[in-house]
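Here the complex is missing one protein chain, while the rest keep their positions.
Here is chain A:
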Amino acid sequence: MKGYIIKSLLQVIPVLLLVSLIVFILVRVTGDPVALMLPETATAEDRAVLTEALGLDQPLYKQYITFLGSALQGDFGTSFRYGESALPLVLERLPASFELAVAAMIFAIIMAIPLGILSAVKRNTFTDLLISGISVIGKAMPNFWMGIMLILFFSVMLGALPVSGRGGIEHLLLPAFTLGIGIGAQMTRLVRSSMLEILNQDYILTAKSKGLRPFIIIMKHAFRNGLIPVVTIVGLQFTSLIGGTLITETVFAWPGLGQLLVTAVNTHDMAIVQASVFVIALIVIIGNLLTDISYRLLDPRIRYS
C-alpha cells in the first residue's frame, strides 16, 4: 500500500508539469492582457510601456522558464487585477468553495442513498418510476436556470432565504441544492443499479433463507457492497465540485475559486489562471488518489499492483 501511494505521488510531477505548460501557452495565445488593463483610449505607446513593465515583451520560452523557476518556490506571479501575489489569492478562495462543495455533496448523498435503495427494493413499481423520473429531471436541469428559479421562488416570492452572497447556513441552502441536485440524481441511479445487482446475488438469497429481516439484509449485507460505486462518484465529483462550480458561484455571487477563475479568464489575469488551474489540478489528482485508496479499503478484492 505504501509503495503504491509513493508511486502514485511520483506520477503527479510530470502531470503537473504538463498542466503548467498547457495553461501557460493557452493564456498567452488567447489574448492580450495589456489591452484589457488599459482604457480603449490608450495609445500604442501606453500599451508598449505597460507590456515592457510587466515583462510580457520577453520571448515565450524565457517567460516560461522564469515562471517555472518561481512556481517551484510557490510563486505564481503577481495578479494583474489585484496587484497581489497569485497563490495566496487562490488559496484564500478555497474555504468558500470547499464549504459549498461539502454542502452540495451532503445534499446529494442524503438524496441519493434512500432514494436509490428504495428504488431498487421497489423496482418496477410506481415508486421506482417516480424516483427515476425525478432523477432524470434533476440531472437534466441546467444549473443556472435552477439557481435563478430557486432564487425567484424562495427569496423573492417567499422572502425565506437570502438571494446571494456567503454568510450563515441560510446562504448555503440554495446554492448547495442547485449544485447538489445533479450529482444526487446521478448518484441515485447508481445506487439503484448497484443495489439491484447485489440483491440478485447468491449470498443475499442465503441471508434471506436464513430468515434475516429484509431491513438487515439490505442495510448490512447489500448496502455496504453497493457503496463502492458511490464512493467513486463522491470522490470524483467532489474534486470537480471544488474547481468546477463556476456557474453556481456566479449565479449566487458566491466568492469561491470558480468565480475567481472566471473573472481571471475574462480579464486575462495570467497569474491567477495559472495558479488556480495548478491548484485545481492538484486537488483533482489527490482526490482521485484518495478515492482509489478508499475503495480498495472497502473492497479487499481490489489489489494494489
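What we mean here is this: contacts are C-beta pairs under 8 Å (C-beta built on N, C-alpha and C of every residue); 3 or more make two chains touch, one makes a residue touch a chain; residues count from 1.
Here, contacts and distances are computed from a predicted model.
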{"item": "Name of the absent chain as recorded in UniProt (options \"Periplasmic oligopeptide-binding protein\", \"DMT family transporter\", \"Allophanate hydrolase\" or \"Acyl--CoA ligase\")", "value": "\"Periplasmic oligopeptide-binding protein\""}
{"item": "Full-complex contact with the absent chain, from A:Q63, A:S132, A:S164 or A:S240", "value": "A:S164"}
{"item": "Listed residues A:Y4, A:Y82 or A:Y295, member touching the removed chain", "value": "A:Y82"}
{"item": "Contacts of chain A with the absent chain, listed as residue ranges", "value": "30-44, 46-47, 49-50, 52-54, 81-84, 89, 92-93, 99, 102-103, 106, 110, 113-114, 117, 144, 148, 151-152, 155-156, 159, 162-172, 213-215, 218-219, 250-253, 255, 259-260, 262-263, 265-268"}
